[in-house]
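In what follows, a single structure is set out as structure tokens and then discussed.
All protein chains but one are shown in place.
Chain nomenclature is as follows: A and B, assigned in order of appearance, with residue numbering initiated at 1 for each chain independently.
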Amino acid sequence: MKKLLSAILAVLMVVSLAACTKPVDPEPKPAEEGKVFNLWTWNDEFWGFLVKYYADEKVDDFTVKKGDVTIKRTTYVSDNMAYQDALDAALLAQETAAADDKVDMFLAEADYIIKYVDSSATMDVKSIGVTDFSNTYKYTVQAATDSKGVVKGVSFQCCPSALIYRRSIAKEVLGTDDPTAVQEALSSWDKFDAVAETAKGKGYYMIATPMDTYRVFSNNVTSAWVENGKLTFDANIEAWMAQAEKYVKEGYAANASGVWDAEKTNEMFASGKSMCFFGPAWYFNFCMGNAQDPEKGCFGDWAICMGPQAHFWGGTWMLAATGTDNPTMVADIMNTFINNADVCEKLVKNEAQFSNNQIVNNKLAADSTYGNAFLGNQNDVTVFAELAKNIKFEHITPYDQGCNEGLQKYFQEYLKGEVDKDTAIANFKDYIKTAYPSITVE
Amino acid sequence: MDKKQKTKEKRSISYAKWGYIFIIPFFIVYAIFTLYPQILTVYNSFFEYYRDGLNIIGPNFVGFGNYAKLFTPNLSGFIPIVKYTVNTFILWVMGAVPQFIIAMLLALFFTSTRLNIKGQQFFKTVIYMPNLIMASAFSMLFFAMFSKVGPVNQIILASGWADQAIDFLAMKVTVRSLIALMNFLMWFGNTTILLMAGIQGIDESLFESARLDGSSSTQVFFNITMPLLMPIFIYVFITSMIGGIQMFDVPQVLTNGIGTPNNTSMTLIMYLNTFLGISKNYGMAGAVSVLLFIMTAILSTFVFKTISKK
Partner (left out) sequence: MKKDINTVAAIKLLISRLVVYGILIFLTFLCLFFFYLMFINASRSNAQLQAGFTMIPGGNTIKNFVNAWHDTNISIPVGMKNSFIVASLSAVLTSYFSALTAYGTYVYDFKYKKAVHLFILAIMMIPSQVSAVGFIQLAFKYHLTNKLWMLIIPSIAAPSVYFYMRQYLEATLPLEMVEAARIDGSNEFRIFNEIVLPIMKPAIAVQMIFSFVGSWNNYFMPSLLLNDLQKKTVPVMIATLRSADFTKFDMGKVYMLMVMAILPVMIIYVILSKSIIKGVTSGSVKG
């Protein structure tokens, strides 16, 4: 017990010390850098890119060589918080770990990136040589910037999310399926509501479930979930609740199911009556299997436009771990995946990624010969490239994942008629109070 | 007489050390791998101690503060720990009652020489099989089956029993019944086997002589089987109760982790998991587990005393 207490005290002291001395870099850079580079991940997506576009030689599925440095990957599953739990333990022990065991770089998702960015476990990447962010999208840098304005990492991808609509339904409801005209008709939430009424009149639903629009609202908030330690509802969150309520009551939404439920994805069949979905490029293959079904699907009957507000979904960031013994390589990998035009282009062409390099993406966006067959040969990169510029990553707190998921789950109970609205909100607040002891909930 | 006394004395002197020797491995392993963490848990329950992001808050001594918090009504106006205890208990009883009745019947069927069931090996394998599926996978299957667009609703709609799909996963009665059904399916085979092993441990000659005396099978059951099976039955009952109190995977997956609807299928361990999951709130989680322990101990002692008295 005593040992544990002293260990915790030691960690706290180190943390507070680090916080005090942050601006200067008192330690002289070691001339010799480590021979083992440890990368922590929860799957092999980025690892695959690293093997193909960065490493010199593949040793096995978990080890590659770059020069005389061995890059090792440590992978924990993301289920059940196993990845974060293991990573946290490693980061808290970083101080005492042997040089070759230290975490050098680790990956994090948008949902929890702030937890690491806004801590002393990650380090300023500008100080180690990642300085050029002119080609990256603004929000990807915002996401990796701490509350003092220090950038702690970069993303190798960008995940703008678009409004995906059924061409055939749009034709009936709006009289056109042309992306520009549809965008004009859906460019604000007021217009969106008006079209929803028209759609209802013609026997269609505007959306499959209100859970689909949640992300659009929550990405564009003007205040954080927690302000001065208190749980607060942003105007945009309130707006979503009002919309969800209205859409279910008025019958603008097909149902009130969850984002991943079969009830919703069944609406993507040709027989579905819902006009709009929301998602990034990966959504077509990953979540729209029903639309691509050879028998019951409606391949090619889709198109995308920007929709009422720009937003993003997903994305993986690389963060530099404090205490790394390979700072040069950390910087080198980061620079490769954001500033090496050759590598970025390969990510786009070979890996179906939307890269985090505007120049590369714009090249493809301007290519008039390119078209996505699933979207009736629309050039989706053009839309995504435009969208990506307007995405915000602001008013983020480490509590967002719980707040966003919690609100949707508990509000869903109200939308389904299981509880009244006050109870749903009270249940949500109680959940937050239980899950995050540091938040004041009233 | 004298000699007997002597041997008895000798036994208690010379064999006692073997008792210690035999239990030592258990206690060494227990102390290293379990006791230390468990003491830590109890210790933590008196502290404010959690993570806020990567920062560790505490440990700050708060006495019984965490326990007091557990018994404070929340914003929805109920005392969480009480409500979730009741939920957990209801869910366990709903599954355990049919589980014990069916398992006892099956154990008797299988061991009955009169019925002489054929294909025992097959039946015994089959009834145990649901236990082989991981609980989370099993709940995933149920979730898909009973969803609004799942096969069960398809059948209901096609046969005209209802003109609208039933949202099984959104109503208190159906959610609770589904959880109970899953627990029943997963555990009745296990219980059958335990009881059967118990019955087979009973000396066959006792049954034979009872039959020769002309006892009916009901009499045999109440006068011979049940009394001799009692130790095993107590075991099955108490472990099932402990398992019930620790119910987690099934309702967690089936209800999105929030015990839909309106917290009516939220169990104690799901509650504990809410504390532990994101914020690693060792303080509150510790307090919940200490209460769990006290509750289980009281219930088990009660069960033990009432059953063994009979």
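Here, contacts are C-beta pairs under 8 Å (C-beta built on N, C-alpha and C of every residue); 3 or more make two chains touch, one makes a residue touch a chain.
All values reported here derive from a predicted model rather than from experimental measurement.
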Fill in: Of A:194, A:242, A:352 or A:366, the one touching the omitted chain in the full complex
A:352
Practice prompt. Have a look at B:70, B:104 or B:194 and name the one touching the chain we're not showing.
Written response: B:194
Worksheet, complete the sentence: Touch with the missing chain holds, among A:36, A:93, A:181 or A:365, for A:93
Practice prompt. Could you please point out the subunit A residues that touch the chain left off the display?
Written response: 4, 7, 42-45, 61-62, 74-80, 82-83, 85-86, 89-90, 93, 262, 265-266, 269, 282, 285-287, 289-290, 292-293, 296, 351-352
Discussion item. Touching the absent chain: which residues on subunit B qualify?
Written reply: 11-12, 15-23, 25-27, 29-30, 33-38, 40-41, 102, 105-106, 109, 114-115, 117, 120-121, 123-138, 141, 144-145, 147, 149-151, 185, 188-190, 193-194, 196-205, 228-232, 234-235, 238-239, 242, 245-246, 248, 269, 272-273, 276, 280, 282, 285-286, 289, 292-293, 296-297, 300
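Operating definition for what follows: only the chains that are shown with their structure count from here on.
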Item to complete: Can you check how far apart subunit A and subunit B are, centre to centre, with Cα atoms defining each centre and the answer in Å?
Response: 40
Worksheet entry | subunit B to subunit A touching residues, read off their complex | 39-40, 43, 48, 50-57, 59, 74-77, 80, 144, 147-150, 167, 170-171, 256-258, 260-263, 271, 274-275, 277-279, 281, 284
Worksheet entry | Complex contacts: residues of subunit A adjacent to subunit B | 1, 4-5, 8, 11-12, 15, 81, 88, 91-92, 114-116, 118-119, 121, 255, 257-258, 261-263, 266, 398, 401-402, 406, 409-410, 413, 416, 418-419, 423, 426-427, 429-431, 433-438, 441
